[in-house]
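The complex appears here without one of its protein chains, the remainder shown in place.
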Amino acid sequence: MTVLPPPAPEWAVVQWFNTPDPLTLQALRGRAVALLSFQMLCPGCVASALPQAARLHALFPRERLAVVGLHTVFEHHEAMTPAALRAFLHEYRIPFPVGVDRHDGASPLPRTMRAYAMRGTPTWTLIDREGRLRAQHFGEIDDLHLGAEVAALTLGADLRAPRARGDAPGCADGACAAAADG
Amino acid sequence: MTVLPPPAPEWAVVQWFNTPDPLTLQALRGRAVALLSFQMLCPGCVASALPQAARLHALFPRERLAVVGLHTVFEHHEAMTPAALRAFLHEYRIPFPVGVDRHDGASPLPRTMRAYAMRGTPTWTLIDREGRLRAQHFGEIDDLHLGAEVAALTLGADLRAPRARGDAPGCADGACAAAADG
Amino acid sequence: MTVLPPPAPEWAVVQWFNTPDPLTLQALRGRAVALLSFQMLCPGCVASALPQAARLHALFPRERLAVVGLHTVFEHHEAMTPAALRAFLHEYRIPFPVGVDRHDGASPLPRTMRAYAMRGTPTWTLIDREGRLRAQHFGEIDDLHLGAEVAALTLGADLRAPRARGDAPGCADGACAAAADG
Partner (left out) sequence: MTVLPPPAPEWAVVQWFNTPDPLTLQALRGRAVALLSFQMLCPGCVASALPQAARLHALFPRERLAVVGLHTVFEHHEAMTPAALRAFLHEYRIPFPVGVDRHDGASPLPRTMRAYAMRGTPTWTLIDREGRLRAQHFGEIDDLHLGAEVAALTLGADLRAPRARGDAPGCADGACAAAADG
């Protein structure tokens, strides 16, 4: 028996940058999606994850992969406003679409962040061509690993299944295991 | 009509390190092969390609991918002897099998290097599970790109075909194009 | 005849962080001062100059050198408020005192930035133990060079004078020359 991964929840975004039209998961069906959740004042996001996302955006053709940023502010709300984000995206030359995750009164954590049960920033979420949630990774992930996972995603495959029963000594981070029960 | 890539020539190796038995392409059939040709006194090999090969070796399970080094000495022959290579592999903690490419009297370039028409070091050669030569890359290649290519190789797919008709702005190096006519 | 370098203008600061009391140049007399002007949304400041300032702060004893940050906002004023700076300094673990340069109605450039004729961010300003302006450097400066200049400053010496008549091939940036006519 094979259990399919769950569908990725739709995003709750109040404002988009770097795209003429709002993006929806529904409209991206047929393409793999690499979603990077970040905060503009998160050092690991700025030094590592956002440049990595820009490299990913440059490497794969648009019709195979959509790289999308999500500004999931859960602290320092007064400093990380949409106006501040706009300046940040300009100064750092971020080339891919970025949405602002929606807050409601219920929590300091925004809604999409809660719907995906993200633990912090940066978090990578990999969504397959059918809109299913394939992997989620909190913290840094090296380029070799990310390139391999995303390539498999764009091919409709999953690298992690064989690895689960295998001997991948380099797969030291927790993300793979977390998604393996999908 | 589809033209299959050519079979990869068998290796001509005089001595192996880091493996109890000599390796042959024939015996690796069924697994993808990432072959790194290097010289121990080539700065780009030492600083970039060999650590990258070690990361690749750590990331993928052995039964899916064989990472193999090939010492293709074409200059400073007196300095880069097998004895010197042995010390080098020990000091740099190279974890994967490495063969010494065979010289004959015909050329300062060793035989496998000539059979594969390599232009220098480092050179990556990607060979699929059926032993066909899928790609060759001279010089540095970034981790994201290499991870993606190798993942596709282990899945029996080829990332480059769609890219050839596509718009991959990050695929700036020549290796993709060079192999596309295979 | 020797022409002394000019006195460094006093700072115009509206708010200080990471110090119980406001800092003045006058009060720092007797110690060398390395002043780093930056903006929190300037990528070169965040990736390179601010970590370098933290290293400088850690290397030299406090009684010999004061490392001071100056937030000289000349663009994106709505994004780089003192409240945003406070969050930034916290997230990036900046350990040295930082002042906010004062704006008046006359210019988008703040007052200290104008008084020192700074061209942008990051800018390093080196001030000697007598409060004289010894060097100013716009853009990146490598650690070896900065360590050498600051060490000389703390010793009451000036490395650049001999270099002016000499053959320092590594001193490729403009800052040295600019200060040599002081």
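Per-chain residue numbering starts at 1, and chain names A, B and C are given in the order in which the chains are listed.
We adopt the following convention: contacts are C-beta pairs under 8 Å (C-beta built on N, C-alpha and C of every residue); 3 or more make two chains touch, one makes a residue touch a chain.
From a predicted model like this one, the values you see are computed outputs, not experimental measurements.
Student: Which shown chains does the hidden chain touch?
Tutor: B, C
Student: Hey, which of B:29, B:76 or B:119 is the one touching the hidden chain?
Tutor: B:76
Student: Suppose we count only contacts with the excluded chain; which residues of chain B make the list?
Tutor: These residues touch the chain not displayed: 41-43, 46-47, 75-76, 78-81, 83-84, 86-88, 90-92.
Student: To test your reading of the contact rule: which positions on chain C touch the chain that is missing from view?
Tutor: Interface residues of chain C facing the absent chain: 52, 55-64, 142-152, 154-155, 157, 159, 162-163, 166-171.
Throughout what follows, only the chains that are shown with their structure count from here on.
Student: As a quick test, compute the distance in whole Å between the mean CA positions of chain A and chain B.
Tutor: Taking the mean C-alpha position of each chain, the two centres sit 32 Å apart.
Student: So the centre of each chain is just the mean of its C-alpha atoms; given that, what is the distance between chain A and chain C in Å?
Tutor: Whole-Å distance between the two chain centres: 38.
Student: Check each residue of chain C and list the ones that touch at least two other chains.
Tutor: none
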